[in-house]
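Omission of a single protein chain aside, the complex is shown with its protein chains in their original locations.
Chain nomenclature is as follows: A, B and C, assigned in order of appearance, with residue numbering initiated at 1 for each chain independently.
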Amino acid sequence: MHELAPINPWVALAYLVAGICFILALRGLSSPASSRRGNRFGMAGMAIAVVTTLLTHELANPVEVLGAIAVGGVIGLVMARRIAMTAMPQLVAAFHSLVGLAAVAVAAAAYLNPLAFGIADPSGQIFTVSRIEMGLGIAIGAITFSGSVIAFLKLNGNMSGAPIILPLRHLINLGTLAAILGLIAYFTLDQSPWVFWTVTALSFAIGFLLIIPIGGADMPVVVSMLNSYSGWAAAAMGFTLGNTAMIITGALVGASGAILSYIMCRAMNRSFVSVIAGGFGAETSAAAGGAKEQRPWKPGSADDAAFLMSQADTVIIVPGYGMAVAQAQHALREMGDLLKAEGVTVKYAIHPVAGRMPGHMNVLLAEASVPYDEVFELEDINNEFAQCDVAFVIGANDVTNPAAKTDKTSPIYGMPVLDVEKAKTVLFVKRSMGGVGYAGVDNDVFYMDQTMMLLGDAKKMTDDIVKALGSGGH
Amino acid sequence: MHELAPINPWVALAYLVAGICFILALRGLSSPASSRRGNRFGMAGMAIAVVTTLLTHELANPVEVLGAIAVGGVIGLVMARRIAMTAMPQLVAAFHSLVGLAAVAVAAAAYLNPLAFGIADPSGQIFTVSRIEMGLGIAIGAITFSGSVIAFLKLNGNMSGAPIILPLRHLINLGTLAAILGLIAYFTLDQSPWVFWTVTALSFAIGFLLIIPIGGADMPVVVSMLNSYSGWAAAAMGFTLGNTAMIITGALVGASGAILSYIMCRAMNRSFVSVIAGGFGAETSAAAGGAKEQRPWKPGSADDAAFLMSQADTVIIVPGYGMAVAQAQHALREMGDLLKAEGVTVKYAIHPVAGRMPGHMNVLLAEASVPYDEVFELEDINNEFAQCDVAFVIGANDVTNPAAKTDKTSPIYGMPVLDVEKAKTVLFVKRSMGGVGYAGVDNDVFYMDQTMMLLGDAKKMTDDIVKALGSGGH
Amino acid sequence: MDFIAIFSIFVLACFVGYFVVWSVTPALHTPLMSVTNAISSVIIVGALIASAAAGSPVSKWLGLAAVVMASVNIFGGFAVTERMLAMYKKKER
Partner (left out) sequence: MDFIAIFSIFVLACFVGYFVVWSVTPALHTPLMSVTNAISSVIIVGALIASAAAGSPVSKWLGLAAVVMASVNIFGGFAVTERMLAMYKKKER
């Protein structure tokens, strides 16, 4: 085991401080009140890390480096300003692909010029530990890149969300993975270029292969998993450079992605392995469209809904993926304001995996200026449905499906759900009686006596309800 | 800044594993179900640390060393077996004094034989960093020792709990502290024995001086603070030895003590500084005994209490310091069992600082085999008092005092309290109408219409109620 | 720093990551994703080292490309997080 070149302690201290800033950045997210301060800590940490690096390495050409930062910065700021909140899943996937590619570029640069990174002896022989770290770094980076590109294309609709299933894919994938690990092991003995570049190429390939068979709806879990990977890639580079900031960041990001994946899988009651094995979403259309749809159900209009809700004491609004698709959050807020003006108590109930991304509904409601103290999590509001007059379900389906509580054969059995069926009246906004949600299962609540189906686009329906409420025509 | 001698990586790894075991030990305490596994992790970690040290240092005389471990182990085991649960605060204080003294002995040994610790150059000049660490280690250790001895004597009743207030004490203390810090700084320039031993002597003295003016009732905060100190002393030695296990432990113990002190101070609504400044408990007797005691109150007997409770649907039991003093927990459990046998719902409500130690009531109830799922924390049960028939308050006072909610001039204003006054009937077990609790303030609940005072020793009164319930004479 | 020190730091950082992420409120999970994205661009440190170094021009250009990509993430990630967080408001009264 080699000793790395002793590092100037002040520099190491600066990187440690940067790492602590990143910890505080995530810590700040424990409540909305402290979150912005947290984000500032994150920025400060990044500034410390960058400035420390710039000051301690003689820049061959400062203009180029600062120019590169400026170019990237402008692109990033423009993207951040332009992006619609509903497109956040795509944006995150796109950003991850860049982190992955950057990691690949850095690992390749380190391979080509190891002396600049202090990871080789003067003859250019790279240290054994560094070879492993570098190999892992480039492999994880490449997988992150190509996986995120596919995730982006599927989420953005540039590529069909349907899982693309190759024959023998598990065999091919396992073989490729084994080849990558084998070559990284061999790389410790032989640092020839062909080993390094083969690892890189295979890793790009496995990223594509792994993600292509996963259905579009499962992409959020994948994005989170890739987020985790990008963290481990940063940590691997941190080991190479003996850099505390990178190691701490890697561990934070790695943990964050892993925990979010876990939360999503648990709330969907699916195992992580089954998500990654792929194929989900292929059978769904078959599962839907059954005998059940023949059962009677009660249609309703925007006027009916406006009347019912304005007469209610308490209305609980349950938003879901459909609200995001239709961008109905602003109209919804308006509806809530009008109801509150008539003395109705309005609350929002958020299921942990409503939408397609953790916290998806919260950020959209926040965008529409719904105060966060009117927005409740499942555990905090679930026993209030029994007392409420109207549950207004908009674009949500799976997260309200009582089959999860009763039907052991249901694919969502065991996932916690919002008990909307206990409300005196349930209003359900969706476009059709078919075309059910993510899990592709029908929902008994549609056919209950106290349920009124408001068929139509979520945005349009809400606008109509707002009009009906505003005209006071009830 | 010197480089420490490079450590065998496997040894360093073993110490890291020991440190991780300690983290898992505390993590296990997040629920009673996992707590015993946690404690096993703690034991494993300690075994790893000890065995690693024994294997990597040639023992001059193994018999002596193993004998010393055996002697200490037997004493420890006997103490652990014999001690009454109500004497835990004293035991913890006694144990802390030993940790402090051990730290002093180790620091002194390191000073006398620095080469054995690898902290000096061959000429015997101790490294500068090590001098600071060693100075801090011996100072913190000595303060921990002498402070804990006083805390033990006060808690164990070998010394009056009354604060002993010296004139000019703040001046003397600050002067001594400044002298200690100044001498540690000077120690980096001159490693003569007089500097080292003067630091030691002054630190022993300041430990006594700091704790003597603090009243017996405030001792728990002090014990917790000294716990924190013993952690920092271990961490300082960890720096000296470059030992991860000691550093991790130091940080864990340091954080634990600090957080527990914080929790206690917050729940008492007092600042940490005011506790440490001392003098609390001197004025209390004056504050008590006022005009209020003249107000009418309703006395009751064990039979009355038995009758009332056996007729109730729900009884909430609120234990406090008096239950611990009287060792009434077993009788209380029996009473609860008899009531449950008659179909009464029995729950226990625990205030975070009921008793004289964090978690004091929980451990006593657990000792009496009360299942932990019948024991509720303040936030979880406080809104149930309004629906309950009888609140049975036994040896508690401050934690039920509604003045904390309403009376801005009360010394306990702002501390969260249990809303016993909302119960249909309140039964209050204590020995006298005077002799109020820790904070020395009277309690309006004594004089309310629905309150019945059961004056007498908690154990005796509960036994009588048990008899009355058992005889069915109601 | 020797390997075992770095490894110890890594292990402890994993514990910190585990605890700190569980302490994030579910309502802020979307900003969590974007801010972790931003901070994972600390890989820019490696990119800067590569772009600063003389010697291998390929390595330098790879470094510069990585600097651009990481900067997109840093500025984009923090800015979009800031934009999101600014939207979370308490009831005004």
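Keep in mind that, in the parts below, contacts are C-beta pairs under 8 Å (C-beta built on N, C-alpha and C of every residue); 3 or more make two chains touch, one makes a residue touch a chain.
Here the structure is a predicted model, which is why all the values come from computation and not from measurement.
> Per the definition of touch given earlier, which of B:23, B:199 or B:439 contacts the omitted chain?
Touches the omitted chain: B:23.
> Which of B:163, B:254 or B:411 sits in contact with the chain that's absent?
Looking across B:163, B:254 or B:411, the contact with the absent chain belongs to B:254.
> Which residue from B:303, B:367, B:407 or B:444 sits in contact with the chain not drawn here?
Answer from the full complex: B:367 touches the omitted chain.
> In the whole complex, what residues of chain A lie against the chain that is missing from view?
6-7, 9, 12-13, 16, 20, 23, 244, 248
> Write the list of chain C residues that the hidden chain touches.
Per the touch rule, chain C residues meeting the hidden chain are 1-2, 4-6, 8-9, 12-13, 15-16, 19-20, 23.
> State which residues belonging to chain B touch the missing partner chain.
Chain B touches the missing chain through residues 1, 3-4, 7, 12, 18-19, 22-23, 25-27, 29-33, 35-36, 38-39, 42-43, 45-46, 49-50, 53-54, 57-60, 64-65, 68-77, 79-81, 83, 85, 88, 91-92, 95-96, 98-99, 101-103, 105-106, 108-110, 112-113, 115-117, 129, 223-224, 227, 230-231, 233-235, 237-257, 259-260, 263, 350, 352, 357-360, 362-363, 366-367, 369, 371-375, 377.
Please note the rule applied: only the chains that are shown with their structure count from here on.
> When the centre of a chain is set as the mean of its C-alpha atoms, what distance in Å lies between chain B and chain C?
41
> Roughly how far is chain A from chain C, going centre to centre by Cα mean, in whole Å?
Centre-to-centre distance between chain A and chain C: 16 Å.
> What are the residues of chain B that contact at least two other chains?
6, 9
> Touching two or more other chains, which residues of chain C qualify?
Residues 2-3.
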